[in-house]
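Structure incoming, see below.
A single protein chain has been omitted; all remaining protein chains appear in their positions.
Going by the order they are written in, the chains are A and B; count residues from 1 in each one.
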Amino acid sequence: MTKHEVTLHINGEDRTLVIRHADTLLDVLRLQCGLTGAKPGCENGDCGACTVIVNQLPYKSCIMLAIEATGHTIMTIEGLKHSPIQRAFAKCYAFQCGYCTPGFIMNAHAMLLHDTSIDEPTIQEWLESNICRCTSYEEIASAIRMAMSTMNANLPDNSKPNSPST
Amino acid sequence: MIPIDFQYVAAQSVAEAIRQYHQFSTSDMSTRYYSGGTEIITLARLHQLTMDAVIDIKPIPAAQVCSIVEEKLFLGAALTLSQITSHPMMSRAFPLLQVAVNEIADRTARNKITLGGNLCGDIIYREAVLPLLVCDSMVRIAGPNGAKEESIHRIFRRTMQLKPGEFIVQIATDKIYRCAPFFHVKRRKMGKVGYPIVSAAAIRLQDNIHIALSGVCSFPFRSRTMEDWLNQKHLPVHQRIEEAIQIIPPELILNDYEASREYRRFVLRTVLEETLHQLGSA
Partner (left out) sequence: MTENCSFATDHMEACGHRATHVIGHSVGRKDTQDKVTGHAKYTDDFSDNTMLHAALLTSPHAHARILSQDTARAFAAEGVRAVITGKDYPNKTGSPLADRHVLAIDRVRYAGEPVAIVVADSLAQAEAATKLIDIQYQPLPTIQSPKLSYYSNTPLLHPNLNPYVGDSAEVNPIPGTNIATHVPIRKGNPQAMWAVCDEIVECEVSFPQAHHAAMETHVVIAEVAPNGDIDITTSSQSPYSIPSLMQATFGIHPAKVRVHTPYVGGGFGGKSSPYIEPLAVAAALKVSGRKVKLRCTREQVMTCLPGHIGLEAKVRLGATRDGQFVAAHITYWFDGGAYADRGVIVTRAATQDCTGPYRIHHVHCDGFCMYTNHPPTTAYRGFGHPEQTLVIERAIEKLADKLSINPLELRRLNAIGPGDTTPTQARLTRSSIGDVQGCLVRLKQMLDWNGTATVKEGKTVIAKGIACVWKTSSTPQDASSGAIVRVNDDSTITVLSGVVEIGQGTKTVLAQMVAELFRIDIRHVNVVLEVDTKTHPEHWKTVASRSTLLAGNAVVRAAQDAIRQLKKTASFVLQCEADDIHIAGGYAYCADAHDTRAKIPIGALAKGFTFQDGHTVGEMAIGHGSYTIEHVTKLDPTTGKGVPGPEWTVAAQGVEIEYQKDTYSYRVRRAVSVVDCGKVLHPDLALGQIKGGMNMGLSLASREGYVYDDSGAVTNPQFRVYPIHRYGDHPTYDVAFLETPDLEAPWGLRGIGEHGLIGMPAALANALSNATGMEVNQMPMTPELLWRLQTNKGDGP
C-alpha cells in the first residue's frame, strides 16, 4: 500500500504525516495524530461523532480524505479549551456516555462561531447532524442556550442572558 | 477505513483535470472525478466502488462559480449544498433549488456534498436533479473532446450519461424557470433527516405544472406523460392524479425498507395533491 508524506495544520500545529491517499481524516487523526476525540460511530456520515472543524465549518471527518484537508485549518476537540459550549455541556449534564460529545461540541461550537443569536429552527438544522443515544437532547438544547447567553453576555450590546432550564 | 488504495490528485483547472484523466487512463488506471467525495468514500469503504485514482475537481475555479449572466444562473458543480443554500443570492435566484438541496442529508454533510456529486452519484435519490429537470437546465460538460453544453433531459436519463473522461463543470438555468412559482416537498419514513419515500420538485409555468420525483423509483425522473395528465384541468383532480400515477409501471415503484410499494403509491398521491393544490392547479 503506497504512502505519501503530507502536512496537516491541526490545532495550531503543523503535523507531517505519512498516509495513504485513501485514508480518511478521521483515521489519520485517531491513528496517526493520537487525537482520539473524534470518534467513529458509523463511518458513513450519518452520526456526527467524528465531527471536526475545518476552516470554521463543521465536517464529518469520516467522509473527508485526510489529503483533502491539506492547506486547511483543522480543529479537533483537543484544540478547544475552556469554551463556553464545553462549560455549558458540563453544567447542563448534556452528555452521559460521552461518545457523541466531542462531535456535538464541535458542531455546536462551529455554529456559535457563526452566530450567537440563532433561533431554535436553525439550532435544530445544525444539530440534527448528530446522534446522541443517551441523553434526551433537552440537556443539549439547554447547553446551547446557556453557551449562547454566556457568549452574548460578553458582548457589549447584549441584553440579559436567560438562565438554562435544566 | 477504506480498504482499497487509490491515488489522489487535485486539479486546478479544467484542462488539468482532463490531462490528468488522460494520463491515468493511458497507464490503465481506472479513474473517477472526485467532488465532495462523500459517496466515493462511503461506497469504497463497503467494497462497492473501486478505482485506482481520483481527480479532485473542487479547486477548479469554473466549478465554483455562482453568478448570473444574461438572466442565466451558472452554478459550479463543485459548490457544496451548504454554499448553495446559504448564498445570499439564491433565495431570489433559484429558490426551488435552495429548498430542495436543503432537504438532502443533514447540515454538516451538506458542507461536503456537492451539487455535481449529487447529480452524478450512484445512490438512487440524486435529489438535486429534480429542480434542474423541471427547469430544463443546461449542463456544461468538459471532456477529452472539449467543452459542450447539453440539455439536462438529454444528459440525464435515470442517471447522468457521461462519456469516459467527461465531467460536469456547471449548470445553467434560465430565469423564467428558476423564478417561476414553485413547490417542493420531501416525505420521509420519520424524522427530518433521511432519504425520501417521495420527494417532489415542481414549478408552474404558463399554467402548466412541471414536476420531477425522487424516491418513487430507483431513479429520479420527470415524465411528460405524467405532467400531461396532471395538467388536464378539465378533469377532476382525483382523476388527474390517478391517471398520472398509472403511467408508472407498478413494478418500478420501489418496495423497500423506506416504504412498501403500496404505501409509496399512497404518499405519491398525497404529494401530487399537495403540489397541485399549492401551485393553484387544483
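In this section, a contact is a pair of C-beta atoms (placed from the backbone, for glycine too) under 8 Å apart; a residue touches a chain by one contact, two chains touch by 3 or more.
Just so you know, these numbers come straight off a predicted model, no measurement behind them.
Novice: Of the listed residues B:162, B:259 or B:272, which contacts the missing chain in the full complex?
Specialist: Reading the full complex, the residue touching the unseen chain is B:259.
Novice: Which listed residue (A:6, A:25, A:47 or A:64) would be found touching the missing chain in the intact complex?
Specialist: If we include the chain that is not displayed, A:47 is the one touching it.
Novice: Tell me, which residues in subunit B touch the chain that this view leaves out?
Specialist: Contacting residues on subunit B, toward the hidden partner: 1-5, 46-47, 188-195, 256-260, 262-263, 266, 270.
Novice: For subunit A, which residues touch the unseen chain?
Specialist: 1, 20, 22, 30-31, 35-47, 49, 76-78, 80-81, 86-87, 89-90, 93, 95-102, 105, 123-124, 127-128, 130-141, 166
We take it that only the chains that are shown with their structure count from here on.
Novice: Can you compute the centre-to-centre distance for subunit A and subunit B, using the mean CA position of each chain? Integer Å is fine.
Specialist: 29
Novice: So in the complex, which bits of subunit B are touching subunit A?
Specialist: 1-2, 4-8, 36-38, 41-42, 44-45, 54, 56, 82, 105-109, 111-112, 192-193
Novice: In the complex of these two chains, what residues of subunit A are touching subunit B?
Specialist: Touch residues, subunit A against subunit B: 1-2, 20-24, 27, 43-45, 48, 51, 57-60, 62-65, 67-68, 107, 124-126, 128-130.
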